[in-house]
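One chain of protein is taken out of this complex; the other chains stay put.
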Amino acid sequence: MPTEAAPGAAAAIELRSISKSFGAVRANRNVSLTVARGSITGIIGENGAGKSTLMSILYGLYEADSGEILIDGTPVAIRNPRDALRHGVGMVHQHFMLVDTFTVLENVVLGAESGPLLRQSVGPARSEIERLGREYALGVNPDALVSDLPVGEQQRVEIVKVLYRGARILILDEPSAVLTPQETDQLFGILRTLRASGVTVILISHKLREIMAVTDTVHVMRGGEVVARRKTSETSREELAELMVGRKVRLELDKAAPKPGGPALVAEGIGLRDARGVTVLDRIDLTLRAGEIVGIAGVSGNGQSELLDVLAGIRPPTTGRLVVGRREITAARPADPAEMRALGLAHVPEDRLRYALIGAFEANETSVLGYHKDAPFSGAILLDRNAISHHCVALMERFDVRPRRPALHSANFSGGNQQKLVLAREIAPAPRILLVGQPTRGVDIGAIELIHRQLVAIRDSGCAVLVVSAELDEVMSLADRILVMCGGRIVGELAGAEADERKLGRMMANIWTAPGADAAARAPS
Amino acid sequence: MEDWLTLAVLLLAATLRVATPLILCALGALFCERSGLIDIGLEGKMLAAAFAAAAAAAVTHSALAGLGAGLLTALALALLHGYACITHRGNQVVSGVAINILAAGLTIVFGMAWFKQGGQTPSLPPEARFMPIVWPGASAIRSVPIVGPLYANLISGHNLIVYAALLAAPLVHWIVMSTRFGLRLRAVGEAPLAVDAAGVSVSWLRYRALIICGLMTGIAGTYLSIAQNAAFSRDMTAGQGFIALAALIFGKWKPFPVFGACLMFGLFDAASIRLQGVRIGGLGEVPVQLIQVLPYVLTVVMLAGFIGGAVAPKAIGVPYEKEH
Partner (left out) sequence: MSARRRSLPRWIEVGVIPIVNVAIAFLIAGLVVLLIGANPLEAVRILVYGAFGYPEAIGYTLYYATNFIFTGLAVALAFHAGLFNIGGEGQAYIGGLGVGLVLLAFDTTLPPPLLIPLAIIAAAAFGAAWAAVPACLQAYRGSHIVITTIMFNFIASALMVYLLVNVLIAPGSMSPETREFAAGGQLPFIHDLLASAGIEMASSPLNVAIFLAIGCCVLAWVFLWHTPWGFEFRATGYNAQAAAYAGIKLRRVTLLAMCLSGALAGLVGVNEIAGVHHRLILNFAAGYGFGGIAVALMGRNHPLGVILASLLFGALYQGGAELAFEIPAITKETVVVIQGLVILFCGALANLPRAPLASLLALVRRGRPALAGET
């Protein structure tokens, strides 16, 4: 039971009129909110709504342009993480701030050592880690190397790190992005225990389900402002979704039934071992058929990215074979991205800024990246800049990329427009196979619909499409066939129409029972 | 039998003397690179320190003044590198190259202007240098078989800086592995974000690493001009700063292996001097240029052959910017 703050008691945190701009982008506009002590508060909003920036300000990673922060009623100045920690604010980041080559103990102790010699810190740290493990179900092995730990345990280390320094206010940034639904439940159990002992928890998320499950209050952010504050028990997913986006959201996509043709890509027994010998992919079999969208669901970090790399020819498989057209790809006869492109395979990587775009290139040049050697963009020796320019303009028209300035540097387009440009580039040559990773990550709602429609359109024209996405909603609405990955293996396959979150969630955690038994266990969501 | 032993002892003694600047530079660079900064400027810092030490010693006739000048000069260049690369997030390789060229030019410009000897500094009297320290009983024990030459030539008779270099390896190892500073140093080279989030200043850590590097290369440069030799001559470092860097990579950024790599380069260098004038049957006399070039060829071979598995600190070479 959440403790109601006594009237008149100072809130654990109060933010007053916080504003922050990065150049022309106003990430936070006059944000004011209060967080009661000993509660779990959610801050929800789409990517780019300003929630991460706000929390970074609270944790001292950025300084606000204007506004005040009050902790327990007293105004404080937080200029860096050290100040934040001193005031009892701790943050668990979405991308863990851990040193992979250190042990758990060394990570916990870093920055909070008991003295100039390491020896002085080891004893106290060990006993404190043990105490935290007991009291909050945060069991971690102090001597394990962080790089050996599974993701869920690494997150527990992050929480221990923060509690070790005596934080009474805990900020968690998208904690469930890397957890299975079951691990997420475990995390929420820990959060409830923390709340019971008086710790204040702030949960940043864009997952409506989780906000509804564990928070007492929820603030909705949109476009850098707080647009609503609700008691969780008095609202619903639909209301929150509407508030997040500002209009009624269509969660369903209209699409015709698929007409699958012949196999375009066949993977048999694909296995991959990384540089340390760890098995990353284990006996993957899959077939992509023309005119069908296959979706791969699974918590990030279970081999999806690596599978995409192997299918796109970026990494050769350690075992098994891949057949595309007449070409057989094995460890002994690896392919490379250029060859795969020539075979009719197009690839939109998950991290487009790093792998699909060159920020300093004009949009022109980005629009032919990977195709720059082909006619009509390139003659015998020289590039045909006119042809390139026309091509870019055509892509921008078809995919509504704004601003329509082909000479603008690619880095100056917004994330959504960059994604559209990259997709446009890969779809335009009408590939036979299209591999797409996280197609709408960081993209605004309007663009999501356009991207989904384009993917369905290319499917209808005979392309074999593979979509990897961490958003279950997206996979369920796009895919004709869904494969679930866990621990580097494909653990289940469902037709799109049959899939729901419960089934997929259990597959993702590799607990799968026969279809009949599941109906009895189904609880209202 | 006796001859072989004498030869071995003399060779090893020469190895220690030749390896000393390499050891000091490489271990200094270890701090720098473990913190995530590339330091190509070892050569320049060493050269500048050598000049400053010789100049100060020539003017004051004091070895300690020379040491002080050498330390300050190398420190100044190290801080310049830090200012460019940490505070202004500049390209670390370009900065290092700039420092090397600046040192090469300034040492001669000032040398010619102040001493008018074509770039050299005046020859130093013994009191202005670090002279060999003879341990008690060395001459008495010299004639004793086996132990005698070992004690008299190998252990005794080196100058202070050589002994300091030998102690440097265990000291550096202890600092890096057993102190709070060492833990944070290793962390900042692998995951600067983690260090920042833990409330520790990334910049200040890297500056401290640079300061240590500057001090150690300062000692190395001082050694060259007023301990190993008796004056500064132009370009006297002759690439040893880069060889030290190669030793650092070859030793995988760990103190004891780096120490070993430096000894190996030193041994090779000392041995190759003995090859001068030697005839190899059928091929004639070994050309002097070949001897001169061997250390550089060896460096290339080392870098080509053995680096397959070396893993540099993960964050090396990337200027730290808060990214969110």
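Labels for the chains are A and B, by order of writing; each one numbers its residues from 1.
Please note the rule applied: a residue touches a chain if its C-beta (ideal position, glycine included) is under 8 Å from a C-beta of that chain, and two chains touch if they have at least 3 such contacts.
Note that the coordinates shown come from a computational prediction; the quantities given were computed from them, not determined experimentally.
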item: Option from B:Leu7, B:Val94, B:Ile133 or B:Val147 whose C-beta touches the chain left out; value: B:Val94
item: Residue, one of B:Val59, B:Ala76 or B:Leu303, that touches the chain absent here; value: B:Leu303
item: Given A:Ala137, A:Ala196, A:Ala338 or A:Ala430, the one touching the chain that is not displayed; value: A:Ala338
item: Among A:Ser66, A:Ser147 or A:Asn412, residue touching the chain not depicted; value: A:Asn412
item: Hidden partner chain, residues of chain B it touches; value: 40, 80, 83-85, 88-95, 97-106, 108-110, 112-114, 238-239, 242, 245-246, 249, 287, 289-290, 292-293, 296-297, 299-300, 303-305, 307-308, 321, 323
item: Contact footprint on chain A, counting only the chain that is left out; value: 22-23, 312, 314, 336-341, 347, 349, 354-361, 365, 369-370, 372-373, 378, 381-383, 385, 409, 411-412
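Heads up, the rule we're going with is that only the chains that are shown with their structure count from here on.
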item: Length of the line joining the C-alpha centres of chain A and chain B, rounded to whole Å; value: 47
item: In the complex with chain A, residue positions of chain B that touch it; value: 177-184, 186-187, 190-191, 193-201, 314, 322, 324
item: Chain B-touching residues of chain A, taken from the complex the two chains share; value: 52-53, 56, 59, 61-62, 80-82, 84-85, 91, 93, 95, 97-102, 106-107, 109-113, 115-119, 121, 161
